[in-house]
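After this line comes subunit A, so read on.
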Amino acid sequence: MTSRDLILSKIRAGLGAKANDAERQAIVQNRIAAKARHLIPARVTNRTPGELLALFRGFLERESATVLELDSKQEIPSAIANYLRSNNLGARIRVGGDPTLTQLPWGSEPHLEMLLGRAQPSDEVGLTQAAAAVAETGTLVMASGPDNPVTLNYLPETHIVVVEQRNLVPAYEDAWDVIRQRFGPQSMPRTVNLISGPSRTGDIGGRLVMGAHGPRRMCVIVVRDPATS
Partner candidate 1 sequence: MQPTTQSFKQNARVALSDAQLQRALAGLPTGLVANRAAARARLPEFEDLRDIGRDIKDHTLAHLDLYLEEYERNATAAGAKVHWAATAAEARDIILRICREVNAKIVTKGKSMISEEIGLNDELQSAGMEVVETDLGEYLVQIRGETPSHIIAPAIHLTQDQVEADFRRLHTKLPKDRVLTDPAQLVGEARQVLREKFVAADVGITGANFLIAETGSSVIVTNEGNGDLTQSLARVHIALASIEKIVPTREDVSSILRLLARSATGQEFSTYTTFSTGPRRPEDPDGPEAYHVVILDNGRSEMLGTAFREVLRCIRCGACMNHCPVYGAIGGHAYGWVYPGPIGSVLTPSLIGVRDAADLPNASTFCGRCEEVCPMKIPLTKLMRHHREAEFELGGPSARYRLGLKAWAWLAKRPRLYHTTMRLVAAVLGGLGRRRGAFRSLPFAGGWTRHRDFPAPQGRTFQQLWAEHKAGAPR
Partner candidate 2 sequence: MSSILPGAPRVGLFVTCLVDLMRPSVGFAAVKLLEQAGCSVEVPLAQTCCGQPAYNSGDKADAAELARQTIAAFAGFDYVVAPSGSCAGMLKLHYPRLLANDAEWVGRAKEFAERVYELVSFLVDVRGMDAVDATFQGRATYHDSCSGLRELGIKDQPRRLLSSVKGLQLSEMADAEVCCGFGGTFAVKYPDISNAIVEKKTANTAAVEPDLLLAGDLGCLMNIAGKLKREGRNIAVRHVAEVLAGETSDPPIAGTK
């Protein structure tokens, strides 16, 4: 008997259940298929897009992230240049292959150097695009893929994330629906990272310090949805 069989039979014995119980199997299959939501907090129910954005921003700022709101993606290069300059940060930015990021007017900021591909441990600034964002707790949803190396979210000291306001959803459950639309009803990419601020630890003397292993600094650029302005 394999360990697998042993464990499953012990579980069934403990539950007083039989193998191949069609009724029990149906319960499990139905529950998974239903993807039923439980409770969605009132803080994000029946909110306007403007309210969700304000909520989202408030949480991130509380976690020491910077939030910039832009009217169009075209403004991203200059917004990033300003951010890096005003924080005395370097001008080399690692970006994945995402064309919606690489094909922005970077020429308008010629001193910025764009590096492509997966992150290197010495990268100082990383730029990624979020698949979605959750207003409930100021959380970004990053999906790994050919244009989105997962290491880009963790290795660079400064992490700049672009998210479109139309992908800002109220609750985590709404974000899963975005993922489902993109990847299929039950499929996931290698990683989905829910990120709610820069890396931190309180492990030394109970004092909170940023940049434990992941990024020390986070800048979230929200591209407003013209339809909601």
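Inclusion criterion for the candidates: all candidates are chains of the complex that A comes from, given by their letters.
Some points to look at:
Please note the rule applied: a contact is a pair of C-beta atoms (placed from the backbone, for glycine too) under 8 Å apart; a residue touches a chain by one contact, two chains touch by 3 or more; residues count from 1.
Only a predicted model underlies this, so the values are computations on that prediction, with no experimental measurement involved.
With subunit A as reference and 1 or 2 as options, the touching candidate in the complex turns out to be 1. The touching residues of subunit A, counted against candidate 1 in their complex, run 2-4, 6-8, 10-17, 19, 24-25, 27-28, 31-32, 35-39, 41-43, 59, 63, 96-97, 117-119, 121, 137-139, 144-146, 149-151, 153-155, 171-173, 176, 186-207, 209, 211-215.
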